[in-house]
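Every protein chain except one is present and positioned as in the full complex.
Going by the order they are written in, the chains are A and B; count residues from 1 in each one.
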Amino acid sequence: MEFKVALGPQHPALHEPISLRMTLEGEIIRDADLKLGYNHRGIEKLAESRTFIQNLYLTERICGICSFSHQTCYTQGVEKLMELVPARRGLYIRTLICELERVHSHLLWLGVAGQEAGFESFFMYTWRDREVVMDILDWITGNRVHYSMNTFGGVRRDIDELQKKKILDTLGLLKTRTEYYLNIGASEPTFANRLAGVGKLSKEKAIALCAVGPTLRASGVPMDVRKDDPYAVYDEIPFEVATADSCDVLGRAVVRVKELLESYKIIEFLLKNLPEGPFKVKAPRKVKENEVYSRYEAPRGENVHYIKSNGSDKPERLKVRAPTLANYAATIAMLKNGFIADIPLIFAAIDPCICCAERLVQLDNPRSGESKVLSFSQLRAMANDRYKKINFKKKDSAWPF
Amino acid sequence: MNAETIVEKINSAIRDKIQEIALTAPRRVQLKVAREQLNAVLTYLKEQFGFTHVGTISGVDLGENFEVVYHMSNDIATVNVRILTPRSEPKIPSICAVIPGAILYERELQDMFGLVVENIPDPRPLLLADDWPAGQYPLRKDWHYERPAEIIPGGE
Partner (left out) sequence: MAILKPLLYILVYPGLIFLLVYSTFCEWFDRKLYARMQNRIGPLHTGRSGILQPVADIIKLFAKEDIVPEKADKHMFSALPVFSLAIVCTAALYLPVWHYSEAPSFNSFSGDLIVLFYLLSLPTLIFFLAGWHSTNFFSAIGGVRVLTMFFGYEIPMLLALLSPAVLADSWRILEIARFYQNRPLLMLVNIIGFFIAVIALQAKLERVPFDIPHAETEIVGGQFTEYSGKKLAFFRLLGDIEMVVGAGLIAAVFMGGFPGGLLPGLAWFILKTLFIIFLLTAMRAALSRIRIDQMINFSWRWLAPLAVLQLFIVIIIKGMEL
């Protein structure tokens, strides 16, 4: 028997609103479809009416986890438009925060994977360690989530010797913990069996569907913007691109843990080779008429900003493509012929970050497959009507009886 | 192989199919082609240099025309292939036959700019609400958002 189920826009496994429509046959998924737009905020349109400096803080608010990715991607694009060479110390600090953000994002993902698989202890442990990174970020930037560190020509704050020392000290702790997680992921049989062989994506399909980031690297394609198209100071840093050949969720987890270990090395390198000098240079206000295509390796994959300027202090066009959008096509391919039990895992394996505004609510009758569209005002009227119909007992009731 | 050799090879092999080519920044190649030649050029890029990854497809409203930029990447360089399409007849060919992963970007273009993508495998709206009025394309320069007056049913 085939029947249709709509997972989301509100579902415990989805941390942000997106609608997954599944055609199921028993416990097996036969067809899958995505519906986006529940969180579309019109940032690209908004950016056209803001100045370049205002957009610096707007782009940061595209995402709550990889806020620095979007801001850096935008900043280095605009710097190229301004033909500005940023301060070297500034670039080192920028790269440092990029890597710290990657560490925090990957630890977060490991926790989410644990939770989706039903492994609560793993979730608690990784999120405890994530707090360590969050504290470092808080200490050197002043904020836990939206760091606001970038400015055209460098960064806004310097770091001192004490901060350097503290970061190096905590890295050792994080390294031992990460190795422990790698060990758990590989040896704990219930967890490894849940991840292995789930959400297969062959190398050819991953390339054809333009997947990015750990999703692509776990299918054996060593694509990493930090290597292919180095930005900031990545061309000076020795590091390896982590890949896996297993093409499944376990591979994606392994890639992320390996990247964590690489990130620790990069952070160590950056702190030990931090050049002296100014951490920012003065930037012009106006931008020449030009265009730039800026790429950035966010924790979730390749992040892309296309900026076109028209000679004024506002951009003509800012196009943002977050890594999650690039991975949706691959997700649908991965979901087909999987189990219901694997939906949250497969979906979580691309590390979805649904940055897309509430304008309506769609109600689905999954029995008949009919859809009914209600506007927000209609829905509110319905709720009010229903509320009036309920007979409340008029007497005052005291808590709890 | 680097970006310079890619420019040279394109210049020597498919000079007749392209309109302009330039190396604007390190690892960035700008390529302008006619609408009709788009799929042929992309196929050539894919088979010759391994440009299999489309970063995104950006649409820009230039007033008279729409500019559509296909950002193709491989492990060496990025080629920005651009086409122009007139506002009176906003049609672009679908590239899904060459690069299947471009489907979501093409659907986004249809939503946001009102471009008609010919031969698109899946023409449903992607981002906009289901009760979005027809003929409204938010990212066109002449589209402005006006917040509707908020009416609370039954309220004061």
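Here is the rule we use: a contact is a pair of C-beta atoms (placed from the backbone, for glycine too) under 8 Å apart; a residue touches a chain by one contact, two chains touch by 3 or more.
The structure displayed is predicted, hence computed values, not measured ones.
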{"item": "Touching partners, among the displayed chains, of the absent chain", "value": "A"}
{"item": "From A:Tyr38, A:Tyr92, A:Trp109 or A:Phe122, residue that would touch the chain that is not displayed", "value": "A:Phe122"}
{"item": "Contact partner of the left-out chain, one of A:Asn193, A:Asn273 or A:Ser312", "value": "A:Asn193"}
{"item": "Those residues of subunit A which, in the complete complex, touch the missing chain", "value": "3, 5, 11-13, 27, 114-122, 124-125, 128, 188, 190-191, 193-194, 339-344, 366, 399-401"}
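Quick note on the criterion: only the chains that are shown with their structure count from here on.
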{"item": "Centre-of-Cα separation between subunit B and subunit A, whole angstrom", "value": "24"}
{"item": "Subunit B - residues contacting subunit A, complex", "value": "25, 27-28, 52-56, 58-61, 69, 71, 73-78, 80, 99-105, 112, 126-132, 138-139, 145, 151-154"}
{"item": "Footprint of subunit B on subunit A - complex, ascending", "value": "36-37, 40, 42, 44-45, 80, 207-212, 223, 227-229, 292-293, 295, 302, 304, 306, 308, 316-317, 319, 321, 325-326, 328-330, 356, 359-360, 362, 371, 373, 375, 377, 380-381, 384"}
